[in-house]
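I have a structure here, written as structure tokens, and I will follow up with some questions on it.
Removed: one protein chain of the complex. Kept in place: all other protein chains.
This part shows chain A:
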Amino acid sequence: VPPEVVRGKRAALFFAAVAIVLGLPLWWKTTETYRAPLPYSQISGLNALQLRLMVPVTVVFTRDSVPLDDQEKLPFTVVHEREIPLKYKMKIKCRFQKAYRRALDHEEEALSLGSVQEAETMLAEPQEQSEGSLTVYVISEHSPLLPQDMMSYIGPKRTAVMRGIMHREAFNIIGRRIIQVAQAMSLTEDVLAAALADHLPEDKWSSDKRRPLKSSLGYEITFSLLNPDPKSHDVHWDIEGAVQRYVQPFLNALSAAGNFSVDSQILYYAMLGVNPRFDPASSSYYLASHSLPHVINPVESRLGSSAASLYPVLNFLLYVPELAHSPLYIQDKDGAPVATNAFHSPRWGGIMVYNVDPKAYNASKLPVRVEVDMVRVMEVFLAQLRLLFGIAQPQLPPKCLFSGPKSEGLMTWELDRLLWARSVENLATATTTLTSLAQLLGKISNIVIKDDVASEVYRAVAAVQKAAEELASGHLASAFVASQEAVTSSERAFFDPSLLHLLYFPDDQKFAIYIPLFLPMAVPILLSLVKIFLETRKSWKKPEKID
């Protein structure tokens, strides 16, 4: 065999070896999309997360509330755990941890005062309770602290008072009643169902009523005064004072739920998009309830809410109807005028119609000066704000005295309920985002995951796990903060602009790029390999024939 042929064969084999052993892996590695490692197993584990929401309840027994031999058993702890039946992939369990103890001296003194409000003020001073926890005071069955027919009382600051019972099964009976009161003040199935309304598959249509605002890091609240007829009405409103006096305390009480910023504006010549109809019976104009949905859109473009901030915006509009259409009333479905003369739209805001007092027209000529009664207006706006946030009336146990909200308009345990709902909602959102990201990465093969995106994902997963732990140990405030961090990190990871780095290359375009590069190189190598293979096969067969 001539040496050139052997050298030729060896050269061809060497070329092929380099191309296949070195070249192919190099090409494969350098053209794959960069994906920093992600904790896929942990993300799929999040879906099966078991959320345990613990509500620590301290139950304080006064001297005559339960029989003596039961009192000897104090202090001890009872746990009541229940699974919330929601069709959601995460199992949610609600755990009330009741710590029973005897009343201290100053508590006995406070609970023997005349009225329950005085008792509360005396009890509230020593300690501020942490978010999510409750205290229930059990007084004697015939105590005059509560009115005769009332069995329990729910106060504005995470405290409740309940009548004891002199019975063998005192602790069991009182325990059940305490659970009822505690559920009204913290967590019920309704609260969680409303929080998870966007994640539950069924009932897309009926849950429109309970559509609180989506959880967000902050909110922008805009108060607008609409004056369509400045020639007749010279409207003044002391919005700064009203915000300072009424709105700011409410928002300060809500400050744990997000950053709030408030602004206001006055719009002239802004009409409603709907023409009101005249009702001759009351000689007033009215807006029927079916025309209300068409009111908002024409006026929204003038509000400038898109320029305000990236946070969700809540608009509260005060409309002073023009002289030709005064007085203007809003009618409900049955045709009766609404007492508040206001309506709201979930996740958008509220509109109130303010009718000018007809006496103002008598003496003076146009334009008439109108001083808006901010108390009446703010009562409606704050009520709408509560509804938009999903702070609704709780389901009270029977025979329960309910003290209304204090001057701020918000009870502290209502804030707790909001924080519970928001934490669960945040965890659900974060888990969904992370799971969708993992699924997307599986489906679409050319999404790039850079290192900082991967670190955001790790942070989000850690935050979800931390939030679940904090919820299980009853620290509501830190759980809420962790859940917000989880949502922020997961959204930042999912919506990072770098994920869109590579546009799609269809297969035929890929071939069009690679063929001019690889084909001229590959064809000679392949052909020579084939030739070598055929020749070696011939040379194997030859010795047999000779033998």
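Here is the rule we use: a contact is a pair of C-beta atoms (placed from the backbone, for glycine too) under 8 Å apart; a residue touches a chain by one contact, two chains touch by 3 or more; residues count from 1.
Quick note on the criterion: contacts and distances are computed from a predicted model.
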Which of "Oncostatin-M-specific receptor subunit beta", "General transcription factor IIH subunit 1", "Aspartate aminotransferase" or "GPI-anchor transamidase" matches, in UniProt, the chain that is not displayed: "GPI-anchor transamidase"
Identified contact with the non-displayed chain, of A:Lys29, A:Lys365, A:Lys443 or A:Lys541: A:Lys443
Identified contact with the non-displayed chain, of A:Thr33, A:Thr77 or A:Gln244: A:Gln244
Contacting the left-out chain in the complete assembly, out of A:Leu86, A:Met122, A:Val338 or A:Ala472: A:Val338
Chain not shown: contacting residue from A:Val356, A:Leu382 or A:Ala479: A:Leu382
Contact set of chain A toward the excluded chain (per top definition): 198, 204-206, 208-209, 211, 214, 241, 244-246, 289, 292-297, 300-301, 305-307, 310, 330, 332, 338-340, 342-348, 350, 352, 375, 378-380, 382-384, 386-387, 404-405, 407, 409, 432-433, 436-437, 439-440, 443-444, 494-497, 499-500, 503-504, 506
